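Mind having a look at this structure? Questions to follow.
Note that this complex is displayed minus one protein chain, with the remaining chains in position.
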Amino acid sequence: MKPPPFDYLRANSVDEAVAMLAEQGDDARIIAGGQSLVPMLNMRLMRPEVLVDIGKLEETRYIRKSHGSVEIGASTTQGEVMDWDELDATLPLVAKAFPHIGHFQTRNRGTVCGSITHADPSSELPLCLAVLGGEVTLQSSQGARTVSAGDFQQGLLTVDKEADEMTVMVSFPVAQSGEGYAFQEFAHRHGDFAVVAVAAKVTGDSIRLGVGGVADRPEVRQWGLLEGDALDDALNEFAWEMGGSDDIHASARHRRELVRHLGREAVADARQEAGI
Amino acid sequence: MPQFAVPEHAEEGKFVGRRITRVENITLLKGKGQFVDDLPTKKGTAEVAILRSPHAHAEVVSIDYSDALALPGVFAVITGEDMLAETDPMIVGFENPIDYRGVALDKVRYVGEPVAVIAARDRYTAEDAMDLVKVEYKVLKPVIDPVEAAKPEAPLIHTKGDSNCVSRRTFTHGEPDDAFAAAKRTNEITIRYPRNSITPMETYAVIAEHMEETGGFDVTSNFQGPFSVHTVMAMALRIRTSALRHHSPTNSGGSFGSKLTIFPYVVVMCVLARKAGRPVKWIEDRLEHLSSANSAPNRVTRIEAAYDDDGIVSALRMEHWDDHGAYLRAPMPAPIYRMHGVSTNGYDIRHLEVVNNIMITNKCPTGAVRGFGGPQLYFAVERMMQVIATELGIDPLEMLRRNLIKAEQFPYKAIAGALIDSGDYHRTVDETVDQGGLEELKKRRDAARAEGKLYGIGYAACVEPSQSNMGYISTLKTGLERERAGPKDGAVATVTVSVDALGSVNVIGDSVPQGQGHQTTLSQIVADELGLRPHDVVVTLDTDTAKDGWSIAAGNYSCRFAPASCSAAHEAAVKVRTKMARIAATTLNVGVDEIEFTKGKIHAKSNPDNAVPFYRVGGLAHWSPSSLPDEMDPGLRETSHWNAPELTPTTANDEINTSLAYGFGFDFCGVEIDPKTGQVRVDKYVSAHDCGTILNPGLAEGQIRGSYVAAIGATLMEEFKYNEEDGSFLSGTFAEYLVPTAPEVPELTLIHPTPNPSPYTRLGAKGIAEGNQYTTPVCMANAVADALGRKDVSTPLTPSKVFEWLHDTEMQPKGATPPAPAKGKGQAIEGVGETLVPASPQEVWNILLDPEKMANVIPGCHELTEVGSNAYEAVVTLGVGPVKGKFDAKINLTDLDEPKSVTLSGTAQGTLGSSSGSGSVTLEAADGGTRVSYTYEVHLSGKVAAVGGRMVRGAARHLIDRFFKALVRQAGGEDDGGGGKRGLFRRGGS
Partner (left out) sequence: MTKMERAGRYPVEFNLNGEPVDGFASPRMLLSDFLRHEIGATGTHVGCEHGVCGVCTVKVDGKAVRSCLMFAVQAEGAEIETIEGMAEADGSFSALQEAFHQNFALQCGYCTPGVLMSLSEFLGRNPDPTEDEVKVALSGNICRCTGYHEIVQAAMDAAKAIREGAA
């Protein structure tokens, strides 16, 4: 379990990083926190020719509020965001999701942007981003572009990002008063990837529910303020639309039931928080 | 620095029985432990990587490692050919058709089997070289289930034999047929015990060097024993046993049985070291460990009981299919035979029939795992007891009480031969019930049930054997075969105590500790005998077979330490004491009977002032042999080779006293099941173990708590999973093979019952380390059975499994029709789909049959060559997102019905693993184009299957999706570049 050989480039600026990506194309990969990348390298599941390290980039180490969003830069770690004292007030959903993400030791290095770019279908942060309708900002030597969360994550470990692009920041819309949020997860052990994770946002007239761990990316549905059987039916349809598959951690049928069950709980919690 | 109170370090009295803190901690807590990979190696030592089979069952057609050998920094490569030329098979205790040499010879028989072994300047380079070895396989059908493997139509794994059942023996003790015929009632269940292991945190490690002067080898490894296997290694290497010098280091990072089966790797590394012309070091990595190191045998047991209306059991019948995977490695199939003598557990059952089928399947070979045969056996017996109680409406605890051996029956000769030394089972149960609060728990259950909750209580009792009889494995042979082979019995433990010229005390021994604190315990025992303090006694337990006293039973397994090593230490210390007492008696001019040892002094009992310092007597033995009493040898070094006469050979009627001392464990627990999630929540868990004399409560409690956590893992989450169809291994990382961490472990209420010391061990101690391995899985299974009113329960009690037990039906969708249920076992990746291609069926057909066009359609295809009619070879890069690998693919088109349908089948093999699959494609004219419908089935094996857990299925679908999208594009259509067409690719039933 030792990584294959690669050239290593430490970028001192975003411009440098994207210039390197432009030069190396598909053979280069960004390394941010390394918490997903290095296990894959150690198992030789991938063989990049070049690693471009952005972990120490000061330029992208920020959490800032801007235009009703919280923007998190590419080298900001999950731990730094979790410790941010405005997190609960601005991004209550993300605050609720964080304790489920790995362990404090992995959060000490793993980045928020890295998790979202890695696009594991069971990951909590891409799920939150999808439910909140956030955005991802990509940059290449040609310029920058912004993609909505729904468009960014296309499938299993697959995102709308060209090889010469780097995720420079993600932005999460700030919670408004009157909204309620809930996060529910079923995992086998503390810190494991979710078997099923459910994130809910409730406003005065809508329920927005996202599910991770069932389809090959987080799926989101938005309904009116459904209740009782109507909500159960909606959750059931949602579960069947995602389908899910059997693997060694859970059966598809079990996953669908978890969607129904956790979905109900999450909606109830979020409604309660919203006071609706 | 803050100080903690240390009451137990008082300077007086005896140390055995007290909570003495561990001397081992002094180095370990400072990061100065000496584990194999911490030791200095000779300059030029090569590091080793092992290429392993991605297939469960395949012929090895060819191996080409020339590119690997050509890589700078690579010193040597060996394969099965070298092993065939330079070694003999590693034997087990009976004749069988298996030729096992540690590296695959003609066939691979499990995922993870070594195929080529590479020595290079460092592990990084060795792994680079590994990627350059080309192996061609011809895949064979595997067999995974042990009962299936016994059928005549099953693929034969070792073709020199005629069955995958390599040993079948029937044992009859008492008159089981009569008892069953006479019984008022009988009942039968079948249990399936899964595969698991306690995966130590330190993996296997071997350093080997060829020694020209002896023609043998010097090896350092974290092998745990039994040292009987030393003989197996030397014989395989075709050398004298004395020329195989084995060292085990001071520290080993846990074993739990696992490090027994390092020995095949020792043999392999020796051969590699000789070929490389330098020492080699192999540190197993975690992926290797999980797929290929070790596993407890999984077992299917059909158990039948005969009993009366009161639940008094008169007879048991059991047939076991004990699944040992692809090869037998000595001393396998020991676990099942180690428990033979206690087949009736702690019950007074006088008639027994046991049929043991030793099965070979395409899984990792088995080895020792803490509990060693016990969890499998007791799961069957204790489930049976609960099933009977339920049938008769008797309280399960009352059922146990009625059948348990009574205090006055000890020592109790069990019908299969165990001489159960001591115990008071009813008292232990009563104490546990009282102190553990069973009544309160029952109230909690009733209250929970009144609220409609799924709550159950389970019980389990177990006899805990310790110190194995080296003769038990011979029980597998017939009486006649045993007679021919000569008697096998006993279990010798060796400890040496010496006192040097300044009176300081050294102890060495053969217990090969794996973290249990043996140094501390032995220092307590020896200090007590010699009137010293534990820290006056230096205990050194790294071993060197060339210098140390050891015998075949040496090692760390089957709870051998407390009964055997401690007895040997005690005996050796008594010998030293006796000798010193004789010397002191002369000096002090009193009778030997008058001599006492206290606080560093040797003195007359009646007159403590008539004393000589301990060190002075030590000095005399070295400095002045002439002043020693008559005929006394000079020096002070006494070795005990301790053996227990109770460990007798197997009788003609196959009765065997499998172990020397037998503790007793009793557990009960309350569980609640969440019907929504299937999660089993342990409300309360109570456990009691009577292990005779407790030598050090801190260490003893550590063993119980550690065993409990391991057992919680085995009960709730741990299992080595295999795909039943293709034999691929699915639990290859610590994210797939789940072991408990701190938050998952339910609180343990530990009861300290009145001890019943063993009359057969010198200190009355019995083993303590395995108890919860025996009780916890079945105790919780009984609780779950109670909660669900269910007869058929198995571990691990994973949420999905329990969920499926609870719910037969699922809420159906209103809109879409639900996917068809998977056919077969649903273990392959299966799917169906269709897509519309804007071309005529003939045009689509032409693409499928045109190599150049196909090259554009197959995802990641670099080159495609036609190698025969409708047969292609291709090099493809496959993967999702960043996960990618190069594969050599072979594709065949069959069942051609132009331009209507065709079957594509093929295989792909690369460093990520291997894949085989087939798909049938049907073309139909529709909407001015062609409707392409397809069904596919894909098998993945090797690395991706083992580590890909949550994602491989999605990944395979993703690739098939890409194939058809490319087909649309090639046929002149527009690929919509994203999710748009996804609806067409409806998921299959998997």
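We just call them A and B in the order they show up, numbering each chain from 1.
Criterion: a residue touches a chain if its C-beta (ideal position, glycine included) is under 8 Å from a C-beta of that chain, and two chains touch if they have at least 3 such contacts.
All values derive from a computational prediction rather than experimental measurement.
Of the chains on view, those touched by the hidden chain across the whole complex are A, B. Among A:106, A:141, A:158 or A:206, only A:106 touches the chain that is left out of the view. Among B:124, B:410, B:805 or B:963, the one in contact with the hidden chain is B:124. The missing chain, though absent from the display, is touched by one residue of B:129, B:748 or B:844; that residue is B:748. If you put the hidden chain back, the residue from B:516, B:545 or B:640 that touches it is B:516. Listed by residue number, the positions of chain B touching the unshown chain are 1-4, 6, 21-22, 24-25, 28-33, 35, 37-38, 124, 198-203, 251-254, 256, 285-286, 514-517, 698-699, 701-702, 704-706, 708-710, 733-735, 739-743, 745, 747-748. Chain A residues in contact with the hidden partner, per the touch definition given at the top, are 1-12, 16, 20, 34-35, 38-39, 41-43, 51, 53, 55, 79, 99, 102-106, 108-109, 189-191.
One rule holds for everything that comes next: only the chains that are shown with their structure count from here on.
Residues 123-124, 127-128, 131, 285-287, 676-678, 717, 721, 730-731, 733, 735-736, 738, 740-741, 743-744, 798-800, 803-804, 807, 810-816, 818-819, 822, 826, 879-885, 911-912, 943-944, 947, 949-955, 957-958, 978-979, 987, 990 of chain B touch chain A in their complex. By the touch criterion given at the top, residues 1-5, 29, 37, 40, 43-48, 118-122, 154-159, 186, 188-193, 195, 213, 216, 232-233, 236-237, 240-241, 243, 245-254, 256-258, 260-261 of chain A touch chain B in their complex.
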